[in-house]
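Got a structure for you, written out below as structure tokens; questions coming shortly.
One protein chain omitted, others in place.
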Amino acid sequence: MSIVNVAPPSKFDVARKTFIRNGFGSPLTTLISVIVIAGLAYIGWVLLDWGIFRAVWSEEDVSQCGGHAGACWSVIDARHRLILFGTYPFDEHWRSTLAAIAIVLTVVVSCQPVIWRAKRLAILWIAGFATYYLLMEGSLLGLPQVTTDGWGGLSLTLFLFAAVVLLGMPMGLGLALMRRSEMPVVRWFATILIDTVRSLPLVTTLFTAAVVVPLFLPSWLEGDKIWRVIIAFAMFFAAYQAEVFRGGFQAVSKGQFEAGRALGLSYWSILGRIVLPQVFRHALPSTVNMIVVTFKETAIVTIIGFFDILASGKAAYGTAVWAPYYIEVLVFVAAIYWVFIFLLGQYGEYLKGRMALAAH
Amino acid sequence: MKKYITAGALAVMGAIAPQIASAQSATVQQIVERGTMLCSGHNGSYFGFVEVNDQNEWKGLDIDLCRALTTAILGDPDANQIVPLSWAQRFPALQSGDVDVIIKATGWTMGRDTELGLQFSLPYFFGGTQFMAHGDLGITDATGLEGGTVCVEAGTTIERLAANYMTTIGVEHTMVSYESQAELRSAYLANRCDAFAGWGPNLAVLRATELDNPDAHIILSDQLSSEPISAAMRQGDDGFVDTVNWMLASLLIAEEEGITSANVEEMAATPPNPRVARLLGAEPGMGERLGLRDTWAKEMIAAVGNFAEIYDRNLGKDSPYGLERGLNSLWNEGGVLYAPILD
Partner (left out) sequence: MPTADELRIRAKRRSRAIQSLILILTIIAIWGAVSNAQYNLTRMNMTSGFSFLERDTGWDYSFSLVERSISDRYYYTLFIGLLNTLFVGFICIVTTTFFGFIIGTLRDARHPALSFAANVYVQIFRNIPLILQAVFLYAILIHLGGPRQAINLGDVAFLSGRGLMLPGLNISPAVSIGLLLASIAIAIGLIIAKTSLWRGLAIWFVSSIGICLLATAVLHPSGEPFFSVPSLQGLRFRGGISVPIELLALVVSITLYGSAYIAEIVRGGLSQVPAGLVEAGQALGLSRISIWSRIKVPMALRSIVPPLGNQWIFMMKATTIGIAIGFSDLFYITVNSISQSGQTLELILILMLTFLAVNYSIAIFTNWLNARLQLKEH
């Protein structure tokens, strides 16, 4: 008598069988699998061989780099401080490091569902941003003052990112509300602003803010170049985020507004207590996506003369000794961007999946 | 309701309207109130003039002149901020007040003087536009660039000079321009361009140190121009122009009189002649006429040295570049630099 296994096959088992059926089911699919896998493995091997096995790692060994077939990471060993901190004073780099960690922590903590209340998020971001600013600027903490002109590298990229999201989010909500308004002037105002900002390339908006806007302002309103650029960047974020919120509003049925009104609630309490929480929930995955895009787009500020991580990377290979190792520096910078953007993007995918589950 | 709106509107209009001020030197006043001087930097390094060293500090001839000016006005060589700017951004940045003065290898041209509304100081440097080419091309002048590519920095006078020159001598070529010197340099080193049009002293500096092997590059014999280099300021502030001019003049007079950062205190205590006495503030008159302290030139020389010291430190014999002074010597040593009369 044989024992019949009546338990359902394990998930892994099913996945393995589907994999084999789809990938090796016929001679043609098997051939494709073999070619693709061999191709990927070859590319992977070449990269590993170049980047790790044959690489030169420390600054002292730079003489071994010439004629070597591997990567010369000596340039990173020697110049990583320039890449990460830009022209920030050398002795104060610890402040720049702590400040960057503050921003990264803020982002990580905001990914926890416990924090997802408008008030908590606002407090968290303002606190994270303030920590960054106090540390970098220094004068309020009794440290040597470093003005924004001296900020650079990865810290500057993170600063721009945090400031843009922090300012742009309420602006985006405001624009979305204005666009839904029953008052025509308000609606047109928001619509024109949103459509115009979305039609212009980001770099022209930022260039205008940096170079042209001062001509339009009285001297007391001009402020620092970096703040003008951040406000323009936040406008860009807000214009796109307003459309994200608009999608969220469309998912909330009109009946809820009417129900709230029938209960005698005011516009603002219907909005704040009933509608907005749902809007935020619906808009969450697209908002994460927008935040990822914003992080990526900060790289554009290098064109208008900010010393961000791309510009400081270029400066790092801008001397005779390091000029041949431009690939290593650019790979390093690209890897930093990639890790941040990939992780944020994966988190967005995870949220989307979770909400799709919740919707069933 | 309407009344409030009208009143509010008027108040906002009043605040937003342009503020008209007409002090003797508004710029100097602003700098003193702010406590810092805003000078132009570069987006990267422009070797010898504006560069970033390993400690991420700005140095160079133009940076030292900024420090000199800061000392003259504020008494502290470090009370300045260097604002990184590309070539294309420098004039808009000056016009918008992002910087107080541009000291950045800037040539004095008629267009800038008139249409851009700028004001130039005394020239403090002379240099011409030239081409540098890869040695293995085996050429000695620009006619050998037929069919080649010339690279140049965007938005500079050199860009126009080079385009005009190549058209005049009738050499067919492609021109590629870049936003910063770092990009231009790496493009030239990567052999994207056969030649690199630049400002003579800068090319010499690059050739001497920044390129892997100086002999692999040749500076072509063509002289496209000789440019007077001056500090640029916004028009309409004569007092500030005077300050900058006398800052430059004092550095030249100090060199002429042999006053250095090492002996300035001693010279001020026992001045060898009335000119030195006035310059260093042992006799009154130097400060009041500019609205500064009497000892400003002494403090300045103590902080950055005279013009020869600045030159030698950044470009000349004490620098990695070792450039001859040539045209940029004093008038009595065969150069063309001279100071106005200090009376």
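Letters A and B mark the chains in the order given here, with residues in each chain numbered from 1 onward.
Quick note on the criterion: a residue touches a chain if its C-beta (ideal position, glycine included) is under 8 Å from a C-beta of that chain, and two chains touch if they have at least 3 such contacts.
Quantities reported herein were computed from a predicted structural model and do not represent experimental measurements.
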Candidate in contact with the missing chain, chosen from B:145, B:219 or B:268: B:145
Touch criterion as defined above, residue of B:27, B:177 or B:328 at the omitted chain: B:177
Missing-chain contacts mapped onto chain B: 1, 5, 9, 12-13, 16-18, 20, 87-89, 91-92, 95, 111-112, 114-117, 137, 145-149, 154-155, 159-160, 163-164, 167, 174-179, 183, 186-187, 190-192, 194, 234-236
Contact footprint on chain A, counting only the chain that is left out: 19, 22-23, 29, 32-33, 36-37, 39-40, 182-186, 189, 196, 199-204, 207-208, 211-212, 215-218, 296-300, 302-303, 310, 314, 326-327, 330, 333-334, 337-338, 341-342, 345
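Rule of thumb we're sticking to: only the chains that are shown with their structure count from here on.
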Centre-of-Cα separation between chain B and chain A, whole angstrom: 38
Contact footprint of chain B on chain A as seen in their complex: 81-82, 85-90, 147, 149-150, 210-212, 214-215, 218-222, 225, 303-307, 311, 314-315, 317-320, 323, 326
Residues on chain B engaged by chain A in the complex (per definition of touch): 15-19, 36, 43-45, 52, 55-58, 81-86, 89, 92-93, 95-98, 179, 182-183, 185-186, 189, 209-212
